[in-house]
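Down below is the structure, laid out as structure tokens.
All protein chains but one are shown in place.
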Amino acid sequence: MSVTEAQRPEVATGMSAGAGALLSVDGLKLDLRDESGWVRVLDDVSFQIRPRETLGVVGESGCGKSMTALSIMQLLPPRYARTEGRIQFGDRDLLTLSRRQMSRIRGRNISMIFQEPMSALDPVFTVGAQIIETVLCHFKVSRREAEERAIDALDSVGIAAPREIAQLYPMSLSGGMRQRVMIAMALVCEPELLIADEPTTALDVTIQAQIMDLLLKLSQQKGTAIMFITHNLALVSQNCDRMITMYGGQVIEGGPVADVLATPRHPYTTGLLHSVPEAGRARGTLNAIPGRVPSLRAMPPGCRFEPRCPHSAPVCRQPVGIAQTGDRQIRCHRWQELTQQQAVSL
Amino acid sequence: MHGVGKMVLRRLAQLIPVMIIATFVVFALVFLMPGDPAVTLAGEFATEARINEIRALYGFDQPFWVQYGHWLWNALQFDFGRSLFSNEEVSRLISMRLPHTLLLVFYALFLGAITGIPLGILAATRQGTRLDKAITSLASLGVAVPNFWLGIILVSALALDWRLFPATGAVSIFEDPLGALYYATLPALALSTNVTAVLTRQVRSALLEVLSSQFIRTLRAKGLRPAAVLWRHGLRNVAATMLTIAGLQFNLLFSSAVIVESVFAVPGVGSLISYSALNKDFPVVQGVALVLVVLVIFVNLLVDVLNSILDPRVAAST
Amino acid sequence: QEATPQRGGTLRVSMPYNPASLDPITGRNLPDFNTLYALYDALIGFDDETLELQPMLAKSWDWADPSTLVLELQDGVMFHDDTPFNAEAVVFNLRRGLDYARSNVKSDLAGVQAIEATGPLQVTIRLEAPNAALPAILSNRAGCMVSPASVQAAEDGNIDRAPVGAGPFRFIEWRDNDLIRLERNESYWQGPELPYLDALELRIINELNTAARTVTSGQADVALQLAAQQIMVARRSDNIIATATTSMTYYTAFFNYARGPLADLKVRQAMNYALNRADLQQVLLMGLGEATCSVFPREFWASGPDAADYYPYDPERARALLAEAGYPDGVDIATLSWPDQAAMQRTEIIGNQLAQVGIRLNVTPVQPAQAIQVFMIEEQGDMLLSPTGGNPDPSLAFDRQFSATALRNAGKIELDGYRELLEATMSTYDFDERQQKLFELEMFVVENALHLPQYMSAGMSIQTPQVKDFTFGILAAPRFHTVWLDQA
Amino acid sequence: MTDATVTTPVPAGPARFSVWRWMRSDMRAALALTYLIILVLGAVLAPFLAPYSPTEQNIMNMLADPSGEHWLGTDDLGRDTLSRLMYGAGNALYASGLAVGIAVLIGVPVGVFIGFVGGWIDEAVSRVIDAILAFPPIVLAVAITGALGIGLTNAMLAVGFAFAPYLARTMRAQTLVVKNALYVDAAVGFGASRFHLIRKHILPNAIQPVIVEVTLLLAVALLAEAGLSFLSLGVQAPEASWGGMLARAYSYIEIAPTQMYAPGFAILFTALAFNALGESIRVLLDPTVKKI
């Protein structure tokens, strides 16, 4: 089921975005509308994904991980969502594309898999039909050819009897199987980028391990870059090359996984790391981050983590931008001080 | 499909007690009605002796259980007896009248569907706009309007003033299919408002729910055009809802037909049953009620079967 | 009409009632005659306007003695099934009326002792007692001649739905509550010309407005048994002819005068004085009927000169009578009434009029069938508002309402003197004498205020101008054999 | 336990339900409610407001067209249509209320009971409900009215009986859902009695969709009353009922066609108002839509 280079649209080949990034998100802002009006959900989100790389996105529930992904895919209804900024994919700014152009990119160049494998597949079509549909949507091939590709795709995600499984409806599949189908569907057109939004959260650990393994293997084989969204730091630590941490609709820290986890610079990342329970760790002494994420309508004007931050200082009430040092980003007024303190305390 | 076959069998098994209970309910109700068919049978200038004679002749003096049992036994052999008042075989009465009612009901369903479904889709895809509000308001109107009143107004406007349609009557669908449709148009129109309204509402909300569900996002994420998402996946997912609504409406349409048939002088079972119930024409009421109940149950069964073919989840859950 | 009758065409008739049966002796309702007289000829006929008896299948009839009637029959009459009509057939029919379990004419023929074919075309009927009403009875259901062969062929002798007579039209089909189709009897005994029509289609439409509409919209030629509203509407239209003829049906309220307030003559009379019949008739029949205190139309030969206007509208007198009767504060009358709109409307007006003098009606609406049960059999309520009438013979009209055996006499009592007066009307065959006796009986009923008569109804019909020579007779039983369609 | 906290003042929770805010958020419901309030007032104050007595006949002036004297004309007995409409409003509300009341009184307890106990009782009663539901409701209502006797009250009792199974079914389904809710489980864990479970947890949570259905049923009942009156089962002369007025007007449709409109529109508007209110309550009660 190889796809010849010629079939690939221009976006992918003309890889001209800065620093060789496949996807480059720049100052992304997102406003959503609900009953009480517009609210800013994402504020100045910037990050890059390089070809073939796996980027982990972590953060607590509601920090805007999914919204970032959906903004990239432009899957938010325009009536209820406003995006600003730049989302550069290859040589195009996705935000400037027409709906038609965008739907050609979706599923073909960027695909996405979702958290809930239970509800992410159309219950009234067989899984085979849903994969075939994807193929037919992007390639001018015969139905037969599309079928073959679909079977191949199911085979490649480790489904033992792909022909039989293709005849089944989603409801007769287990969660793990469904997620495999989702992956098969996402990868059948061999996209350059796969956005995986908490693909294993609803699964058991053993199945989670299978799925993660499969994702990594496939992405390596096909050279697909992955944006891997999760709230599980450990998963990121095991599976990703680089990571960003989000908080309150902003990216607050980013860099190579090993570096960030070894020497977290933002107090929030530190807090997250310390709150993970472990066997043998003295009970009752987990390092919890006090307080809660403020509501989107009541974000502090300065650093958004300031009210919960153990290192909060008056300067933290000023707005803070993101700083780039080497291949790491950090959004904190006091990161340099804190790094030194840490160094001293060590 | 394996699951479907099983479901049909199960439903058929359930059907038997339901039908027996249903016949019992009607029999009991008709029995409880005060008044005596013997009085009517005896005629305008009857004497009391004659009435007693007739009572014995027809077995009205037997206890309830005997009469019911007798009837049930015959009904099991498809013998519903004869009308007390016109001596017509009930089965013949039904076979002559049911087609008229069915034509009306299905015609009304059809009219309701071709208006309600597009309106529902339109409202759902334009959710929150003026158009949506206008359509939902229209739907409310459709539910609130008394059918027979609408029928009367339709008759006076379309039939009597403009002479577009015949005011009354019916033509047998078997003798003159086009004529039958022509005759049935006004009454079906009067009946259909409810179907239109309910379908509009339900299609709208079901489609909204489907369109906001997770898998729609998946479909769009894999590059499907909005039109394909709506027409292929959205509609297929609400098909079960539409069918279910149609099934429920089927029953309610019979209800409305009772009155609308009399306004339009349609010789259907609706007018027959109300007329016979008032006259305590046991065999007719019984027979018609039984046939209606079987029809309703059968249609619901059909809806379930179709649903389970359309939607595998239904097959699994039953 | 000046024009000469034309042959051919199908007359489409709308009528509100499904016949109960097309067997004359098992049917029971007056509107059945819409069809019965088309299918069957009776032994004796009558004039539509005067109800004067005429020869029909019996060329003549004679009282050999006060309890023996001899009929001479027409020769050469064939039933629709081509079996001959003769004395045997008459004997068969009359015996059937007496013996058949489902026969509703048993009481009509009650006094018949023997029926004999005294010749191929002569039948002799012997009675237990003189009965002047018998010829009239033979013009009605009991006299309608059915083909004996058809009865013998039918299962259980049940020919309700397979009528074979000797009338002008033969039966084709009866779709219950929908349509009855009849075709011309090609060998009708009254001549090769008659009937003029090729076929008759009687469409049953229960709803009167709807029925009337079939004529205005051209779907039918005639609509029968309409109400005043439809006549009023039709009269506005140029190409619809609406007719209303006073009929033998009258509106009244049956009393249970065996008990309660209505056992008191003064209360009954008070009610009669309190009723403004003219108004009532004007509103309900739009002036097409005839206000009366009697049970017959004024023109009818058995109706006396003083009965119809015996109780003028006199509320003062009514109040006085009530007070005399011991009800100075008014009286409550438990009233039963039919639930349909027309009946309710009538009840409301009557109630309103009576209330002016303090007679309060407590109305319970009941279905017609139920009303008989409740009022006449269970003997609940004081009075029942209902139309009635259409008896072939005046004596019968009294007998069936006021005799102790009559179902309508809910109290089952006869006032002193009633029985003698009734029997006198039955036992004389001299027209003038009988008329005199009937006047006396009528006055007895009126003076004793045995019921609350209101007005004579009118047989109402509408038709298109193409329909010729159609009349809706005084019995409200149309005959179609002389009707013709102007097809020009 | 720390007793210090006992004195901690507990500030009032979030704002309670307010009709005013509800109405402001939903124009249609506001309109409907206003209409219904006017209707109720009209019905209650009819003796003072109505220009004429509803039963006062004037047969010399029957079927009059609308005029300054009779705004909506007169009926077949010369009674003032407007006055009858106003008095009829009371009957209309009484009729719908009675029918729905009966339906609730029968349907809700039965539904809760069989849903809660389950087992063969549920199975058996559900079959009976299925059987009754297979009847066209008006046919059932006609039969029951026949058995009870003619009259507005009896007709509406019949409609109530005919609707009860619908409510019972909804209630049963809801009960089944709520019965398995975690909070019911929790209460069982605290040793709650069945009565307590039903009263405190199941009923309040299961009744929601029924409340909506009830509002919608009010409209259906109103239409049913008209229908039954049309079949001469609901009249109770000389009292005014809209259905009865409509049925009566129908016999004069060709003489005085305008008589059809007043009661027809009264029924239409009232049914519309009930529906609008029902829809609004549906939104109001929907926990996923936080309106107020």
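The letters A, B, C and D name the chains in turn, as written, and every chain counts its residues from 1.
Keep this in mind: a residue touches a chain if its C-beta (ideal position, glycine included) is under 8 Å from a C-beta of that chain, and two chains touch if they have at least 3 such contacts.
Just so it is clear, contacts and distances are computed from a predicted model.
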> If you look up the hidden chain in UniProt, what protein name do you find among "Na+/H+ antiporter subunit C", "Diguanylate cyclase", "Probable glycine dehydrogenase (decarboxylating) subunit 2" or "ATP-binding cassette domain-containing protein"?
Replying inline: "ATP-binding cassette domain-containing protein"
> When the whole complex is taken into account, which chains on show are touched by the absent chain?
Replying inline: A, D
> Any idea which of A:85, A:176, A:199 or A:255 touches the chain not displayed?
Replying inline: A:176
> Which residue numbers on subunit A touch the omitted chain?
Replying inline: 60-61, 174, 176-177, 204-210, 212-213, 231-235, 237-239, 257-258, 261-262, 271-281, 283-290, 292
> Of the residues in subunit D, which ones touch the absent chain?
Replying inline: 1-3, 5-6, 8-14, 181-183, 185-193, 196, 200-201, 204-205, 287, 290
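In this text, only the chains that are shown with their structure count from here on.
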> Fewest touch steps from subunit A to subunit C?
Replying inline: 2
> Taking contacts as defined above, which has more of them, A-B or C-D?
Replying inline: A-B
>> Can you work out the whole-Å distance between the CA centroids of subunit C and subunit D?
In response: 47
> So what's the Cα centroid distance for subunit B and subunit C, whole Å?
Replying inline: 40
>> Give me the residue numbers in subunit A that touch at least two other chains, ranges are fine.
In response: none
>> Two or more other chains touching the same residue: where does that happen in subunit B?
In response: 33-34, 262, 278, 280
> Can you list the subunit D residues touching subunit C in their complex?
Replying inline: 55, 57, 59, 62, 76-77, 146, 149-151, 232-233, 235-238, 247-248, 250-255
> Of all residues in subunit B, which touch subunit A in the complex?
Replying inline: 128, 213-215, 217-226, 228, 232-233, 236-237, 239, 310-313, 316
>> Which residues of subunit C touch subunit D once you look at their complex with the stated criterion?
In response: 208-209, 212, 227, 229-230, 232-233, 279, 282-283, 339-342, 344-345, 347-349, 351-352, 363-367
